[in-house]
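Working notes for the structure below.
The complex appears here minus one protein chain, its other protein chains still in place.
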Amino acid sequence: MDNIVLLVVLPLLAAFLMPVVARSSEVLARTLGLSVLFISIAIILNVWNQSGQIDSQAVSIAIGGFLPPLGINFYVDQISLFFALAVPVMVLLFWPWNRSTSIREYSLMMLLTASASGLILSGDLFNIYVFYELLAIASYSLVAIQGRAAAVAASFRYLLMGSVGSVMMLLGIAIIYTQTGTLNLAHLSLLAPEKLNNILGLGSFALILTGMGVKAELFPVNSWVPEVYGSVSSNLAALMAGLLSKLAVIVIVRLLILLFPQPEALQLMAVLGIMGVITGELVAWRAKDFVRMLSFSSIGQLGLVFLAFSIPGEMGMMAGIAIVLHHMVVKPALFMLATGWRGSLENLSGVARRSPFAVLLFIVLILSLLGIPPLPGFWAKYLLMVGLSSQDGSIYTLGMFIVPVAMIIEIAYLFRLVMIMYRKEGDEAAVNNPDIKVAPQSHSKWGLAIAASVAAMLIAIVLQLQPASDKLVSLASQLSDRNQYISTVFPQIHTVRMQSIK
Amino acid sequence: MPAIEVVLYSGAIGLSIIGLAGLLLLNNVFRMLLALVILEAGVNLLLILSGFRLAGVAPILLPEQMSNLSAIVMNDPVPQALVLTAIVIGVGVQALGLAMIMRIKAQYGTLNMLKIREQLEFDLAVQSGVATPVSAHSPVSLASGRERQLSNHKDEQ
Amino acid sequence: MNSTSEFVTSEFVTGNVSLADVLPQMILMPLIAFVSGLLMILMYRKIAARLQRRVGPPFFQPVYDIVKLYGKKTQISHGLIHDIGIVVAVGGYVAAVILLPIPGMDGIADKGGIITLSYVLMVPSLGLALGVGQCANPNGSIGISRALTAMLAYDIPFIIVVFGVATHYQSTSLVGMINYQQTHQWGIFEMPLLAAAGLFTLQGMMGKHPFEIYVAPAEIATGPMVEMSGKYMGGLFVMQSFQFYVASVLYASLFLGGGSNWFEFLLKIFFVVEIPIFISFLFPRYRTEDMVRIMWKWPVMIALIGIAFVM
Partner (left out) sequence: MTVLDDLLLFTALASVAIIALRRFASISKFSVVVYALATVLLIKMSALGYGGEPVYSSFTVNVLGQILQWRFDALSWFFALITLVSALLAAFFMSGAWGEKYCKEHSKEAYGLLQVALILNVLSMLVLLASGDLLSLFIGWELVSWASFMMMALNPDKLARKAAIKYIVYAMAGAMAFLMAIAMTYNMTGSLDYVQVMQGMAHLSNSQIALLVSLYVMGFGIKMGVIPFHLWQAAAYAETPGAGAVFMGAISARMGLYALLVVIVQIIGLTRVAAIEIPYTFLDMQNVLAWVGALTTIIPTYIALKQNDARHLLAWHGVGQGGYMLLGVMISDSIGTAGGIMHVFNHATYQAALFMTVTAVIYRTGTSNFSKLGGLVTQMPLTFMVMVVSIIGLAGIPPMNGFVSKWLIYRALLLDGQPLLFVAAVIGTLGTILSVYKLVHNTFLGQLRLEHQEVREAPLSMLIPMLGLAIIIFATGVMPGVVLDWVAAAQIAVGIAPVEHNLGGIELVQGGLDMIWVTGIMFYGFAVGAIIFYVLGGKSKHIHQYDNYAGGHFLTSKVRYHYSNHFYAGLMHMIGGWYRNVFIKLEHALVSLVSFMSQFSENFYRSSQPVMLVAVVVVLALYFVLGSSGGAEVSAGVSLGGFNQ
């Protein structure tokens, strides 16, 4: 169990070692990166297998033997373990395979892996900040390293937004610290009802939300999304849209549950979520190229996620997790399909004839994204709607009307695209700038395989609805269980104390 | 609150506001980066102050002080550790940003954020092969930008 | 004026009827209708003549006309549908006649009722339309498009009137309505506005002046009759006599209490026909659009007000 720490340590080491090793042997350096990822996966699978207890209980790992609250700790429960698994797996899936990739990029990928794993496992607010910053630096650099002028400019704009965001987050953390005098999440959680249940607590939540929101594509600090996704390779876009945004969301939700009991915090998230859904889908409706469409659709989906998590109670938690998991697999798959379909939508005229299988996959994926039953996306949306309608507040009612409108807009643009794809070839394929148009290429086999396996996974879930829904319920109940978090980190704290917290 | 603390706090807050204002009002990317530095400095200062005691000593507990714990005023070490980390990270980000600015200057030939954004949009549109989002208000810069872009393409070839 | 539901009881509803009972009626009713219709046509022409200070045709002129038309040598058919159209046009009216109760002969009327009757009355128009369509003459088709438009024009007020009457009597059974009127009071006194609107509609249904432009009897080349020769025209003549009869009996049944005996019945139906005939020659002809406009304006308005009273 303790070797969970290796999930952070090994990639971090590899990240620094790789450039050094590459001086002697580039092949060795690449193998180093890959093998670290495989080792990480093996460690997590081992942890999962070895103790069935993780299904119901959580584990806290004190780093270096110093017990919290003084020492720092990693907190491992189903959710964090799942995302910790997702990190190396997805990095592996979207590994920049081609030979021209510089070793620096691999090194940054390892940095990304390490910081992402750390972010999701940390049980300490300051560590979260540090890993978040590392993650940010890794992603700025990964974007900038793509070489194109646009990528650098986009990355710089992203950097400005991101670092102001993290300054705000730091400020928020500082406020929390001055209020409570601790940064350990479990300890904070113990103190939160009396010390953070006030105006300053809310203010700090708003600041942290702003900072984290940059990564989580929260409205309105998400204007970097279309620029960055548009200028980087599909692999990286898939990784950022699929994984990194979700990690930030999960961290926000964890903080929200543990530290901020105020209903205003939820309302704030709901408002921003609604704005994200509607603006994202509206702009995607106008998008003229595939990647931009996906970027804005991603903003919209993240808006849905925030809206879902803003619903108090288990239903919202379930809806949020369902949407997060669903989007986490579907959006990368769509970005993988985008590798062959970069360029104007009009250029995709008739691609269904050339690559029928890819189009079929695309349709399955967007059907699930739209929430068409019985695909998994539907159940997520169903939970969201039920959750929204169970609340009284006017914000939730508004959300209940906005979400369907957004879905209608989404179906309009996605199926407009499908119809273009099924057009007879040569039929009005004219593009405004024929000299600079980008012809659709064939997909990489790897990308298609990812998309196909995601589609297969969706269908498999449909066939196994009952176990899947049970799993979702247990994930949600564990994520929303404050007491379990506290008692895991501080086993010495008596249940009597727990009662008083309740 | 003693006067000196008021001065310190207002200084820190003032720095933050200057930094934020700079970020909002300036168009030159290099100046924006400097404003970011100031903002970070302000916030760091604020953090330090939160752990600062007017007559405090370094938070090192000596054996002879164990008997009289309540009499000692110590500075809080945790904010200092935080700020130390934040400064390191900040420096890293600033260096990264600076490097990016140099690349931007080399490729776009400008440091003006507005022009960079226009050029960026144009580049993205060119990459994806869709029409440029030309605004009626700024036909000149985009048209020239496009020509430059095309000539760049030729240069690369 | 309200509370009429008491009048509608099962005693008015004939039970199961056997074919043998009604067969004589089925044979007699069309004959009676035919003869009365011919007399009505005669009356129409006579009155027209008198109003125009002419002598008018002799008594048997309608019969002569039919015999002449049937005896013609040139009988041009444009195909089977052309023939069937005429058959359906005549047959539809025959069916309508049988569904209309007359004194002593109401065995079958209850199988349909007023709604069925008003739809059966559309069958001849459709049959004629099919027949004319087969002729492949655009003049005929134009005439039919006008005829159908005219049907749309007068049927809307007609249906409103039917609805009002049926609501008033709480029944769609013509027999029930007649029995009630004979024991109580005539419909025209209980529903004067509906009766007035009905009279207006009657004018349109008869296909005579001033709403006859779709038939275009004077300028035959531009009407539905353009390709009708010999027995085709004769068939339509027969149909016209039924048309007069059906319209008048329907009106008499709805508003004038039908007939308790034959004398009263005949008096009523001839009286009913007389009114539109007199009005006919007082007005110039209306174009089809104008007919739609006037039919949708006045009778509809009057009938709706009438309904407001009976509701």
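Observations, loosely collected:
Read from first to last, the chains carry the letters A, B and C; within each, the first residue is number 1.
The criterion applied here is as follows: contacts are C-beta pairs under 8 Å (C-beta built on N, C-alpha and C of every residue); 3 or more make two chains touch, one makes a residue touch a chain.
Everything numeric here is computed off the predicted structure, so don't read it as measured data.
The shown chains contacted by the absent chain are A, B, C, with contact judged over the whole complex. The residue touching the chain not shown here, chosen from C:Ser171, C:Gln203 or C:Ser253, is C:Ser171. The chain not shown here is touched by just one of C:Ala48, C:Ile108 or C:Leu193, and that residue is C:Ile108. Although one chain is not drawn, the whole complex shows that of A:Gly71, A:Pro374 or A:Pro491 it is A:Pro374 that touches it.
From the options C:Val63, C:Met105 or C:Val123, the residue with contact to the chain not on display is C:Val123. Among the residues C:Gly187, C:Gly235, C:Pro276 or C:Pro299, only C:Gly235 touches the chain that is left out of the figure. The chain not displayed touches chain B at residues 5, 9, 20, 23-24, 32, 49-53, 76, 113-114, 117, 121, 133. Residues touching the missing chain, restricted to chain A, are 157-158, 160-161, 164-165, 168, 178-182, 195, 198-203, 205-207, 209-210, 213-214, 220-224, 226, 262, 264-265, 267-268, 271-272, 278-280, 282-283, 285-286, 296, 318, 367, 370, 372-374, 378-379, 381-383, 385-386, 388-390, 400-401, 404-405, 407-409, 411-412, 415-416, 419, 422-424, 427, 465-466, 469, 472-473 (touch as defined at the top).
Take chain C: the residues that touch the chain left off the picture are 8-10, 13, 26, 30, 70-81, 83, 86-99, 108, 110-116, 119-120, 122-123, 126, 129-130, 133-139, 141-142, 144-146, 148-149, 151-152, 155-156, 159-160, 163-164, 166-167, 170-173, 176, 221, 226-227, 230-232, 234-235, 238, 287-289, 292-293, 304, 307, 311.
Here is the rule we use: only the chains that are shown with their structure count from here on.
Chain centres computed from CA atoms place C at the largest separation from chain B.
Among all residues of chain A, none touch two or more other chains.
Residue numbers of chain C whose C-beta contacts span two or more other chains: none are found.
Those residues of chain B that touch chain A in the complex are listed here as 20, 23, 29, 32-33, 36, 39-40, 43, 46-47, 50, 78-79, 82, 85-86, 89-90, 92-93, 96-97, 99-101, 103-104, 107-108, 116-117, 119-120, 123-124, 126-131. For chain A in complex with chain B, the residues that touch the partner chain are 126, 129-130, 133-134, 136-137, 140-141, 144, 148-150, 152-157, 159-160, 163-164, 166-167, 170-171, 173-174, 177-178, 183, 226-227, 230-231, 288-292, 342-345, 347, 431-433, 436-438.
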